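These notes are about the structure you will find just below.
The complex appears here without one of its protein chains, the remainder shown in place.
Coming up: chain A.
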């Protein structure tokens, strides 16, 4: 019997691929946001709002991850921006290799690349894809305890968007508790309270992202 010391991360290949993807995106000065939430929290609605707001000033690409089909892509195609669809089939998340496969389809420079991950609070958190940062979306009907139940995502997300705040009077969601729970996982998270339906709170999110877009451009110079 022989013992071999290995000391290698199991996901080393995903991490390496994510690094390559990041190099590709950095080479194009693209700000890449990995958007993660449970199904129905409003990823597609928030993305629509971001596209409407930013599309006159910035070039935008959407990378759309779904297990099956292109319902979200069809919804977003009305916005007249470029969309690349990835179907993960059996997988519950996007990984760096799936994103790498669509890189050859990216033929021009985009200022902003919005990646809509598969609707799931667990697995997508674990796989880097080459993003600048992760953004978690939490919607009020889901309950204020989600950051406590899915700590990894909220620990890693630089931005947390609390969506469907227009429903606050009707649902059992305590904003203060939610903010405390998010702070417990990630004291540095930027938290935004918004409604993609009424536009409430979106201005602040736009201003934050505008600063990130500027910073990305300046980092190159």
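Please note the rule applied: contacts are C-beta pairs under 8 Å (C-beta built on N, C-alpha and C of every residue); 3 or more make two chains touch, one makes a residue touch a chain; residues count from 1.
The definition used in the following text is that contacts and distances are computed from a predicted model.
Visitor: Assign the chain not included in the display its UniProt protein name, restricting the answer to "PLP-dependent lyase/thiolase", "Hydrogenase maturation factor HypA", "Homoprotocatechuate catabolism bifunctional isomerase/decarboxylase" or "ATP synthase epsilon chain".
Guide: "Hydrogenase maturation factor HypA"
Visitor: Among A:13, A:101 or A:198, choose the residue that contacts the chain missing from this document, as touch is defined above.
Guide: A:13
Visitor: Which of A:158, A:183 or A:212 touches the chain that is not shown?
Guide: A:183
Visitor: Since one chain isn't shown, list which residues of chain A touch it in the complete complex.
Guide: Touch set of chain A with respect to the missing chain: 1-14, 90-93, 95, 122-123, 125-127, 148, 151-152, 155, 183-187.
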